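Then we have subunit A:
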Amino acid sequence: MTDQAYNFAYLDEQTKRMIRRAILKGLAIPGYQVPFASREMPMPYGWGTGGVQVSAATLTPEDTLKVIDQGADDTTNAVSIRKFFERTAGVATTTSTRAASLIQTRHRIPEEDLTEDQILVYQVPIPEPLRFLEPRETETRKMHSLEEYGLMHVKLYEDISRHGHIATSYAYPVRVEGRYVMDPSPIPKFDNPKMEMPAIQLFGAGREQRIYAVPPYTEVVSLDFEDHPFDPSKAPHACGLCGAEDSYLDEVITDDEGGRMFVCSDTDYCECRRAAGHCGPQFPEAAA
Partner candidate 1 sequence: MNFVQDGPMIQVTNLSKTFTLHNQGAAEIAVMEGADLSVAAAECVALVGVSGAGKSTLMRMIYGNYLAASGTITVGGLDVTQAAPREILSLRRVTLGYVSQFLRVVPRVPTLDVVAEPLLTLGVDVTEARDRAKAMLDRVNLPERLWGLSPTTFSGGEQQRVNVARGFIHAYPALLLDEPTASLDGANREVVLSLIEEAKARGAAIVGIFHDEEARDRVCDRQIDVSAFARRRAA
Partner candidate 2 sequence: MTPLLDVKGIAKRYGRHIGCADVSFDLWPGEVMGIVGESGSGKSTLLNCLAGHLAPDAGEVWFDTRVDGPKDTLKMGEPERRMLSRTDWAFVHQHARDGLRMGVSAGGNVGERLMAVGARNYGTIRHQAIDWLGRVEISEERVDDRPTTFSGGMQQRLQIARNLVTGPRLVFMDEPTGGLDVSVQARLLDLLRGLVRDMGLSAIVVTHDLAVVRLLADRLMVMKDGQVVETGLTDQVLDDPQHGYTQLLVSSVLQV
């Protein structure tokens, strides 16, 4: 039940309206960083204050909420935020990707294809993809407004000159609908192709006070060079638990003798597969 001391989803209605306006503007200008008056939230910056505010402004009492951190439903961050909304909004929560109407995520896109009925909310630490090469915010804003994106390729050039290939493996910059260059938040580049999806994607950066969005079915192109094309590859293994070969994997150290295994980072995906009878090389007993 909703804790009566709080307004629905913690934020007051005026604040939610302000955030919704920012979200609508973001959806109208895909990839454009909309400033908003980020509120103090009862959690530290870096723990998803931007994503939480976007979720709070987006949630309705009928929604079913799923929260993941690095793909997992059971990590501290995910559990805390889920509890936060259970208490302040009283909405139903789930760990099932398919059952959720709103998914707040940190650093992953679920493996399961999302639908038009779903909203994906990303937690964003640094929304400005040009930041590391051009620290002046006045200048980066001008670069966005004038579509001066040569600098983004300088970063990729530096990658190749130093490593022989584009070594950026997460927060890989994308160009949205042929216009704005956007930081997709620190998701693995493996997830980049999934961003052209039927669901609405909203991005919230609390400390940086920016909201941006990708509407359904929007073109999202990962930047690259003709002779060094974008490669969304992942570790060449199958999941040790469910045997999936198409999912993004975490490397888990299993003992102090160098033993390790690769498992799906998306815990729900892995569990669903195992429930359906799939099993991986390092979990034969599941089949038993």
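The candidates came about this way: all candidates are chains of the complex that A comes from, given by their letters.
Criterion: a contact is a pair of C-beta atoms (placed from the backbone, for glycine too) under 8 Å apart; a residue touches a chain by one contact, two chains touch by 3 or more; residues count from 1.
All of these numbers come straight from a predicted model, not from anything done at the bench.
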Inset, instruction - Check each candidate in turn (1 or 2) and state which touches subunit A within the complex. - result: 2
Inset, instruction - Flag every residue of subunit A that touches candidate 2 in the complex, lowest number first. - result: 133, 142, 146, 148, 150-151, 153-154, 157-158, 160-162, 224-228
